[in-house]
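Before any comments, here is the structure.
Omission of a single protein chain aside, the complex is shown with its protein chains in their original locations.
Going by the order they are written in, the chains are A and B; count residues from 1 in each one.
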Amino acid sequence: MKRLLKLSLALLSTLAITLPVHAADPIELLNVSYDPTRELYRAYNEAFKAHYKQTAGKDVVIKQSHGGSGGQARSVIDGLEADVVTLALAFDIDAIVDKAHLLPENWQSRLAHNSSPYTSTIVFLVRAGNPKKIKDWDDLVRPDVKIITPDPKNSGGARWNYLAAWAYALEKYGSEDKAREFVGNLFKNVPILDSGARGSTNTFVQRGLGDVLLAWENEAYLSINELGKDKFEIVSPSLSILAEPTISLVDENAKKKGTTEVATEYLNYLYSKEGQRIAARHYYRPTDPEIAKEFAAQFPALKLITINDVFGGWKKAQKVHFSDGGEFDKLYTALKKK
Amino acid sequence: MSEVSNASDVKPGVKPRHFGNREPRWIKPALMSVVLLFMVVFIFLPLATIFGEAFKSGVKAYATAITEPDVLAAIRLTLLTAAICVPLNTVFGVMLAWAIAKFDFFGKHVLVTLIEIPFAISPVIAGLMFVLLFGTQGWFGPFLRAHDIKIIFAVPGIILATAFVTFPFVARELIPLMQEIGKDDEEAAITLGASGLKMFFRVTLPNIKWGLLYGVILTNARAIGEFGAVAVVSGLVRGETTTMPLYIDILYGEYMFNAAFAVASLLTLLALVTLVVKTIIEHYLAEQRKQVN
Partner (left out) sequence: MKKFLLKKNGSKLPGFGLTLGFSLAYMSFLVLIPLGALVLYSTRSTPAGFLAIISDDRVSAAFEVSVLSAFYAALVNCFFGLAIAWMLTRYEFYGKKIIDALIDLPFAIPTAVAGISLATVFSANGALGKLLANFNIEIAYSRTSIVIALIFIGFPFIVRTVQPVLEDLDQEVEEAASSLGANFFQIFTRIIFPAIFPALLTGFALAFARGLGEYGSIIFISSNMPYETEIVPLLIVKKLLQFDYVGASVIGVAMLVCAFLLLLSINFLQGYARNRRGT
């Protein structure tokens, strides 16, 4: 027993020594991001570290946190001290403004392109040879097609999926009612609703469920590259939505930690040629025209609508479609009753 | 809830009796095959899968996977969490068991039920409670932020949530044991003039040591493996607030299935070691019971 006591004492004292070490010297930056950007920021952080060392002569350690976009915003609201947030949609950053007042309301106008240094869109990932002949949104409401998409109430990517489908139906069939019906039929074909984009990709790719995955363009390319070019194909629909993942400094946190300068530089560097190239290499559409031209072959041209044009911005879209009792809830209640 | 608690009841080593003469002969083979099938599906296949997937890309890939800096950080955090929660819950568990087993007082039954609450509620709720208390939007949030104390999304929050879910193990293991042993030995020691502490270390502790150890390894196993409660309070910062089970989830989401299973295999190995230790302790507990009776 005495030995046990000694052992635990020894353990405790080593802990006491190791604990404060974490708060050591180099500047630390915490980037709270969403799921599909893991690979992007792994590469970008390395590049930024080198860049910052070169220009400012200082070392910077960048910590990453990834998860569903809404959940990540929740963590920041609840006290996760992010210096910068790089989330899937503006609404999630708006939520941080509303609930925790950590950054000013005009955050989105502080950086170019609505604070989206890179954009993406929603495409279809199908199995090799496209056995179900899925070409466009209309094919998704066929009763023999099983669709994999995450839960729009939790996942940023899934909201873009949902809104893209809605926008397509609105444009093609001309009325809100028709759009509602179309999206309802589409979700009737969804057998699994994961809570995040990554979960859905796993379901489709690894578990082999479903005929088509509604995915971020970058996520679709990534899964093809990581898991075999011979297994999947990307289908670009005739119309999709311009997905704008937004980034921002979290002013109050950065101020408190004294990282405002480096955090701002971190975000600005995303707009630089080098940052844009890294984004493009990870299949995000660059906003810099020159880099966009450089990678043009990589991104098929398709008609992209924006959330501001069709849905009147994120706040409105969120309220109408994804709030409790909103369109999506109604749709699901209706599905349940059938 | 009697999570593995019945060590004090189970008596390994008792010779099984043979009922073969009365039991129809087909029952044994039928039962054995059913149970074997069950064990294959629920124990052996999952175990084989974990190690199979972990080593799918070879030993080298396995070694790389488990020595990656973020994995090492996760291992460190997991061990740190266990190293704090286990001693704390052990000390307070012993105190609680002492008070409950050796004394009669008002509200004892309510207290006994309250001890078990952490077992009975969903770990997710455990996490939620600490968010409501210490999150920026919670009761103490503004105070903590003003004083720059981080609990949620930092190591203290993970430790709190883990301590919560592992709180009952030691106490509920010791209470029945201490009640069974009675208080004669201790009373004799006190009558002979021993101090309280001396009585505890010389009389009580030797009596309960196996039960205590049993409670400790259960606490440890759960502390290392907790997922739900920790997931809610973690914040998922790589290399900082991700424990091993959380990191498995992260790797799983990065298409790094082999790496996920590699980390999982470490935890599984630990679980198997726990089972071995537990079996040994059960043996000693049974011996001890024989002496008591």
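Everything below uses one rule, namely that a contact is a pair of C-beta atoms (placed from the backbone, for glycine too) under 8 Å apart; a residue touches a chain by one contact, two chains touch by 3 or more.
Quick caveat: nothing in here was measured; it's all calculated off a predicted structure.
*Asks:* Touching the absent chain in the whole complex: find that residue among A:Glu39, A:Asp83, A:Asp194 or A:Asp288.
*Replies:* Reading the full complex, the residue touching the unseen chain is A:Asp194.
*Asks:* Mind listing the chain B residues that contact the chain we can't see here?
*Replies:* 1-6, 9-12, 14, 16-19, 22-24, 27-28, 31-32, 34-35, 38-39, 41-43, 45-50, 53, 88, 92-93, 95-96, 98-99, 102-107, 112-126, 128-133, 137-139, 160, 163-164, 167, 171, 183, 186-187, 190-191, 196, 199-200, 218, 221, 224-228, 231-232, 244-246, 248-249, 252, 260-261, 264, 267-268, 271-272, 274-276, 278-279
*Asks:* For chain A, which positions touch the chain that isn't shown here?
*Replies:* Looking at chain A, the ones touching the missing chain are residues 68, 70-71, 74, 77, 95, 99, 151, 153-154, 190-195, 199, 203, 206-209, 324, 329, 332-333, 335-336.
As a convention for this text, only the chains that are shown with their structure count from here on.
*Asks:* Can you give the whole-Å distance between the Cα centres of chain A and chain B?
*Replies:* 36
*Asks:* Going by the contact rule set out above, which residues of chain A touch chain B in the complex?
*Replies:* The touching residues are 1, 8, 11-12, 15, 18-19, 22, 30, 35, 38, 63-67, 75, 77-81, 99-100, 196, 198-199, 202, 205-206, 223, 226-227, 256.
*Asks:* In their complex, what parts of chain B are in touch with chain A?
*Replies:* That would be residues 80, 83-84, 87, 131, 134-138, 141, 144-145, 148, 150, 152-153, 155, 201, 205, 209, 235-240, 250, 252-255, 257 of chain B.
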